[in-house]
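Beneath this line is the structure, given in structure tokens, with notes to follow.
A single protein chain has been omitted from the complex, and every remaining protein chain is retained in its original position.
Chain nomenclature is as follows: A, B and C, assigned in order of appearance, with residue numbering initiated at 1 for each chain independently.
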Amino acid sequence: MAGASPSPQRVAVIGASGYGGLQILRLLQDHPGFEVSFLGGERSAGRRWSELTPFLPLAKDLVVQSPDPEAIAAAADFAVLSLPNGVASSLVPALLAKGVRVVDLSADYRFPSLAQWAATYSTEARQQNRNDDALCAEATYGLVEWAGDQLAGARLVGAPGCFPTASLLALMPLLQQGLIEGEGIVIDAKTGASGGGRAAKEHLLLAEAAEGVAPYGVVGHRHTAEIELLASRASGRSIQLQFTPHLMPMVRGLLATVYGRLRDPGLTAEDLTTLFQVTYRDHPCVGVLPVGTYPSTKWVRQTNRALISVAVDKRTSQVVVMSAIDNLLKGQAGQAVQCLNVMTGQPQETGLPLVPFYP
Amino acid sequence: MAGASPSPQRVAVIGASGYGGLQILRLLQDHPGFEVSFLGGERSAGRRWSELTPFLPLAKDLVVQSPDPEAIAAAADFAVLSLPNGVASSLVPALLAKGVRVVDLSADYRFPSLAQWAATYSTEARQQNRNDDALCAEATYGLVEWAGDQLAGARLVGAPGCFPTASLLALMPLLQQGLIEGEGIVIDAKTGASGGGRAAKEHLLLAEAAEGVAPYGVVGHRHTAEIELLASRASGRSIQLQFTPHLMPMVRGLLATVYGRLRDPGLTAEDLTTLFQVTYRDHPCVGVLPVGTYPSTKWVRQTNRALISVAVDKRTSQVVVMSAIDNLLKGQAGQAVQCLNVMTGQPQETGLPLVPFYP
Amino acid sequence: MAGASPSPQRVAVIGASGYGGLQILRLLQDHPGFEVSFLGGERSAGRRWSELTPFLPLAKDLVVQSPDPEAIAAAADFAVLSLPNGVASSLVPALLAKGVRVVDLSADYRFPSLAQWAATYSTEARQQNRNDDALCAEATYGLVEWAGDQLAGARLVGAPGCFPTASLLALMPLLQQGLIEGEGIVIDAKTGASGGGRAAKEHLLLAEAAEGVAPYGVVGHRHTAEIELLASRASGRSIQLQFTPHLMPMVRGLLATVYGRLRDPGLTAEDLTTLFQVTYRDHPCVGVLPVGTYPSTKWVRQTNRALISVAVDKRTSQVVVMSAIDNLLKGQAGQAVQCLNVMTGQPQETGLPLVPFYP
Partner (left out) sequence: MAGASPSPQRVAVIGASGYGGLQILRLLQDHPGFEVSFLGGERSAGRRWSELTPFLPLAKDLVVQSPDPEAIAAAADFAVLSLPNGVASSLVPALLAKGVRVVDLSADYRFPSLAQWAATYSTEARQQNRNDDALCAEATYGLVEWAGDQLAGARLVGAPGCFPTASLLALMPLLQQGLIEGEGIVIDAKTGASGGGRAAKEHLLLAEAAEGVAPYGVVGHRHTAEIELLASRASGRSIQLQFTPHLMPMVRGLLATVYGRLRDPGLTAEDLTTLFQVTYRDHPCVGVLPVGTYPSTKWVRQTNRALISVAVDKRTSQVVVMSAIDNLLKGQAGQAVQCLNVMTGQPQETGLPLVPFYP
């Protein structure tokens, strides 16, 4: 808490009543370096926060406002956008022009060009008439552990969501060191139902989603392209991989079980665990478990921590990396706060819970 | 119901109050061809069934008895054993000698030799002094869809459990036709908590297992050997694969997501779906879904049906087969009844629910 | 199964893809006396059933049709309506006029007059211009165990829903015998989320409803009036009671915990258990548990059975009656089939599951 500035920075939260927004508000409430100064939302504009959300009182009982860039810039130094894909880009250019630094939780600024974004988000690309290619090129990919020095000074951050976060934290050390083959990588991911958002959809009803497990988006899920982009960048080769998400009967939590073939079959789980520990040594939001201890998503529930475990099967030369996060924190809103911390020169974990209440 | 014999066959259920036993009793209650004539159990011996299980009244309110082979043989033509690994083999020789035909739900008779069994179940092998190698060789592996003609006349059946059942139903068509490579097969499996049995264990408490997902038995889970044995037999090659089970926060259900590399990259999901449909055409306990429809374990909850879907990723030449079952029915007790049906000349699905109550 | 007619009666299911409709279809699939001959639904009209619901194949793969009375009457002898309150009454007069006998699962025909209905369902009364007062007076209240002889010949049945069913099965024996005081009755009810229906609503999302318990409709829930109506009729006095529903984090199941003051403080739990057993002796869809055994909703999951237990506190002279049902079967669709059974002269439990798959 030593890093807290004398007067906290002002943050606008746009999309406040969705799950991403709720987490941001909850995190900033305990944060020594930020204060929430603007609540933006279309659906609930004009309503007082305390009516909307009696269980999450804010220090100031703000009224939710329509997210007008002028009003946001008047009230805030930073904006965190938790909006549907395609919508964020209609706000961002104006915000940046007015000097507001932005962390965007949508996919709008995760690709280095509009063309690459539009290739994956074709429906949104048809609906929005985007021409902010330069911003796509400028934006920093906000996976803090791998973002490098660029993040500290960034005006615009495209923060990755839950699947890429868990997957990339598991893959990057192996790819960067060239330890696994580029072909045959399998990411079998499991996510809680809150990953589908707060808008009511039949398949996310408790009656539908409880007491069952099902795959979805098999072959061609949108996050495949994003993961491959970063994986290719890290390894210096073009990586194509198999990504399959599954819906779990639980509220929060995400586990990526990542399979790859070792190039050097002599490597052991202990070797790789050491590599991971060294890689993430200065990153308190990632923990590496001892060999033979496997993470439950429950161990990171309501924390901004990823827990990773590495196993090796000597018979098959396969490495299995298990990576557990809270999909709404390290996989969404916590990551945004972690970005804000770096952007303001605070220690990256400032104000972020790293230890769970168990069970 | 046309296949019902005039007088039903008598079945002894040993291990009656565990989850496997409860399912057997429930299934046989509606079965036109069998009646439960003996309840065996050590823990609850001497107690009346109606006291033990007020919610599952039986036609006859039997008293649970210690599983003495003499008493079993006097009361029953068939015995279904739902006992811990290693324990079944202490009963089976005597039962067979007295003319009782046996379906065993443990792993004791799933391997063709004692040596292969002992290699995987080494702890049990040290505890039990087995010398029934001939029975291991004689026993039929009770995955009905792939058991062949031998099952009808079998005295002794080792019925596979939930993981091998879901995995093999997905893999066998591909391996038998030589459509996927023998290397790089990944089985990522997800099971409900009832798969861990009814004996109280800390990690299976609701407080521990709910609201979380975790891998376990990573690299070297015992079912790996069993799956590889059958897979190798089907493909005529020695198959080594990666099998990783995960514990899901739900009561029942199991999903195996199976990944393999196609030998012929021109094959489509439609081609393979047709192959699966043809393969399982005469097997009403397996359904093959249209391309693009993925199974939820909820769709097979409390049924003896497996639902399978096949996807192909042209970019990576990977095939993804998703296979959903109820771990306690098609993955355990329902399979035993399906075996009994074939052993007595009844249609294999007799008395077995194939359609769920949804949700 | 002896009671099955030589040729099954034809049933139209209107509102087929909601939870009520799905249960009806599932139940009738195993029923020896009925066949589904018409599927009605606005939202999915024109679509083939097998596409809509791949996990619940029907004997005939019907196309869902708009619920036109003419078409229904041409295809069916009976109709089960699973429609929103107020909507059923726009179909029923025409159906009856064409000779179709109707079981309605909405509240439209549960009150003996339009005025009483409109007093409770005022919103719906403003939207619908009902003038079928005579049908309200004619309709039979379809709680089979208390419906009396009238049900067998009824043209129109208003079947009670989950809360009144569980509550009244617990209260009626006490009220009819005058054993509890008319004042101070408390019904504390707990229901699974499927009771809220299949239409997507935010508060029923898994992310919202899991891992939490909350009351709703406190003071003045609509079912209060319906329960009081029947309770008053049984006791010959005007009964006013406290009914509080709670939403449980589970899919199916409903428990009503009913509290009342005994008039004769000398009565014991054993006395009252005997009374309940005698009352429900000829009703196989109600089970009365021994004193000291309390029902879990899980013991009746996916069955059409109510399980009831009675406790007495000598210190306070209070009786506590616990009544567990499956909200979608005995609390909705199973009750409809039970009504149809009686209306066609079959044993009331024909084709209805009474024993659960546990766990």
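As a working rule, contacts are C-beta pairs under 8 Å (C-beta built on N, C-alpha and C of every residue); 3 or more make two chains touch, one makes a residue touch a chain.
Small disclaimer: the values here were computed from a predicted structure and weren't measured.
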| item | value |
| --- | --- |
| Touching the absent chain when the full complex is considered, from C:A119, C:A152, C:A214 or C:V278 | C:A214 |
| Selected residue (touches chain absent from view) among B:L62, B:A210 or B:I308 | B:A210 |
| Of C:L22, C:A231, C:V312 or C:L328, the one touching the omitted chain in the full complex | C:V312 |
| Residue of C:T53, C:T140, C:T257 or C:T279 in touch with the missing chain, whole complex considered | C:T257 |
| Residue of B:G40, B:G142, B:G161 or B:G192 touching the missing chain in the full complex | B:G192 |
| Sole contact to the chain not displayed, among C:T165, C:S235, C:T297 or C:T344 | C:T297 |
| Interface residues of chain B (partner: the chain not displayed) | 19, 192-194, 196, 198-202, 204-211, 249-252 |
| Contact footprint on chain A, counting only the chain that is left out | 1, 19, 22-23, 26, 29, 54-57, 194, 210-211, 251-252, 289-290, 293, 295-296, 298-300, 302, 307, 328-329, 355-359 |
| Interface with the unshown chain - residue positions in chain C | 183-184, 186, 188, 190, 207-208, 210-216, 218-220, 240-242, 244, 246, 248-253, 255, 257, 259, 261, 294-299, 301, 309, 311-313, 315-316, 318, 320, 322, 324, 359 |
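To be clear about the criterion, only the chains that are shown with their structure count from here on.
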| item | value |
| --- | --- |
| Among all chain pairs, the one with the most C-beta contacts | A-B |
| Central chain of the complex, centres being mean CA coordinates | B |
| Interchain centroid distance [CA atoms averaged], chain A/chain C, Å | 46 |
| Between chain B and chain A, distance of the C-alpha-averaged centres to the nearest whole Å | 40 |
| Chain B and chain C: spacing of chain centres that average the CA atoms, whole Å | 37 |
| In chain A, residues with contacts to at least two other chains | 207-208, 210-211, 249-252 |
